[in-house]
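Here the complex is missing a single protein chain, while all its other protein chains stay put.
After this line comes chain A, so read on.
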Amino acid sequence: MRTLEDDLKAYYRSRRVSADPAVKAAVADRVARECADIRAERDVAFDGMPLSVAEKIRCGQVADYAAFVAGQARFMGVRSWLLQAAVVALVVFVSWADPSGTMGLFACLAGAAIAVCGLPDIFASRMCGLVELERSCKFNARSVASARMTVLACANAVALFVSSCLIAAEGEVVLVVAQVFAPYFLTVGGCLAAARRMGASGALAASAAWGSIVVAVAYGLAIKCSWVYEMASWWIWGIVVVAAAAWMLFEARRWLSDMRFSPRVLAFDSSYVNR
């Protein structure tokens, strides 16, 4: 007995349109022509020798990834860039307005503040529950995180270097650069370490807390141990910068690994997204 269910099944099967062989062949030809064009573009001769297949593939992948990294800048919030610009402007203004103030303190505040400004873009995938979807894509969640870190690192480096040049007195640029980057690396490393240990909704709060601690320590040093910011302690700053950079790279690597493999980062708080 033919039932409604049988009719529905037959209807759905009939909706599957068989591909016309002529159309299929035309599409295959077009794809083959486009692939040949792409190969021709990548067939760059180097020193008169054509690239090997592996090199061509690698060049293509590098070019794709570079385009992807540049594209990520489009999707990162305008707020992050505006905040960074505001921090640079504020620190420079305060240092000019109060020339008797501790230059090193201004530098530390700039480093910590600029680090915190960019972190919401690093945590966004996790906080907004996109990690699972991103992991299944060609450029996966780890690619997204590393692309954003790359974009922010470049932008932050420019902002911090410009800040250093603007607030440093003559002949002290190198020291101020060290005093800017040390808290920057410490803040980023600590924020990543804290955020990894928190749930999605707590990552930003944990990072803000760590950033506040760095600022408080910098301020405390300026009040109690102002000699730390003096020229005589430039070698201490050098060691701190190197150690802080190493810690930051370690934590960044672990963050990227979590974004790729950890099941813990798949959970998210939908109330944050729907706010």
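In this text, a residue touches a chain if its C-beta (ideal position, glycine included) is under 8 Å from a C-beta of that chain, and two chains touch if they have at least 3 such contacts; residues count from 1.
We take it that contacts and distances are computed from a predicted model.
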| item | value |
| --- | --- |
| UniProt protein name of the chain not shown, from "ABC transporter domain-containing protein", "2-oxoglutarate ferredoxin oxidoreductase subunit beta", "ComEC/Rec2-like protein" or "Lipid II isoglutaminyl synthase (glutamine-hydrolyzing) subunit MurT" | "ABC transporter domain-containing protein" |
| Candidate in contact with the missing chain, chosen from A:Leu133, A:Val158 or A:Ile236 | A:Leu133 |
| Those residues of chain A which, in the complete complex, touch the missing chain | 5, 8-9, 12-13, 15-19, 64, 67-68, 71-72, 75, 77, 124, 128-130, 132-140, 143-144, 261, 263, 266, 268, 270, 273-275 |
